[in-house]
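To keep things clear, I will list the structure first and then write my remarks on it.
Shown here: the complex without one of its protein chains, the others still in place.
Right after this comes chain A.
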Amino acid sequence: MNKIIKYVLYDIVRNKIIVAYTLFLLLLSIGLFNLGGSPDKGLLSLLNLVLLTVPLISIVFGTTHFYNSYEFMELLVSQPIRRSKIFMSEYLGVSLSLSAAFMIGVGIPVLLFAPGATGLYLVLTGIFITFIFVALAFLASVITRDKAKGIGIALLLWFYFALIYDGIVLFILYSFGDYPLEYATLVLTALNPVDLGRVMVLLNLDVSAMMGYTGALYKSIFGSLWGIGIAFVVMVLWVLVPVLASRRAFTKRDL
């Protein structure tokens, strides 16, 4: 398995896209930290961009990579290697390389300009989101053999998590505004990894607003170690569920 991961990693690095992605993130982070006067402001702008671009690039890169290495996988399947191993190697290869790019591109500037718990949460969130969206990309790719369709599904998933979901939830909250919605909102947030990541970073950043009437409640929940633990468990679930589902589909499917 390690050997296959190594080959996948070689393949990706030779591709140069990952290098471009690293440089893009690096430029973006350094630029934002230098533009916005305070490190807090830099982190805030960075958070917005990370939550928008990282899922998009992870999901598009994941799908195209999967389809492009289809022949390689077929070759491997003809060898005495278990399919789940092939699949997991591909998955880990892609997500590890993308997270490494993220660690260099965002992690290092954050460490330099805004070290602290908030920065740590931002980097952790970014890595989790990379893993989650690569998993979703692979899920989209195993559903259909057609490359165009696969990328279409992947893009729709991104669109849903980054934009539509928040719109739907805000609409629900507005419609049911007369009911106590504190805990319902909490559950709804956990159902979208992008929101979950954003809230975890925000509760450390926008402290003043979050100390308002309901913000204080969430602050007390997410501020405790217990709450942070739960949030990370939910994030891990968000990685595991699509990965396991797509691995199952990959092993059962007629290639």
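Keep this in mind: a residue touches a chain if its C-beta (ideal position, glycine included) is under 8 Å from a C-beta of that chain, and two chains touch if they have at least 3 such contacts; residues count from 1.
The definition used in the following text is that contacts and distances are computed from a predicted model.
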- Item | Listed names "Amino acid ABC transporter membrane protein 1, PAAT family", "Nitrous oxidase accessory protein", "YVTN family beta-propeller protein" or "histidine kinase", with the criterion being the UniProt name of the chain not displayed | "Nitrous oxidase accessory protein"
- Item | From A:L47, A:I86 or A:V123, residue that would touch the chain that is not displayed | A:L47
- Query: Of the residues A:I59, A:V110, A:V123 or A:L202, which one touches the chain left out of the display?
  - Reply: A:L202
- Touch with the missing chain holds, among A:E74, A:D146 or A:E182, for A:E182
- Item | Selected residue (touches chain absent from view) among A:L35, A:L156 or A:A216 | A:A216
- Query: Which of A:L112, A:L170, A:L191 or A:V236 touches the chain that is not shown?
  - Reply: A:L170
- What residue numbers in chain A mark contact with the hidden partner chain? 41, 44, 47-48, 51-52, 162-163, 166-167, 169-170, 173-174, 177, 181-182, 184-186, 189, 195, 198-199, 202, 206-216, 218
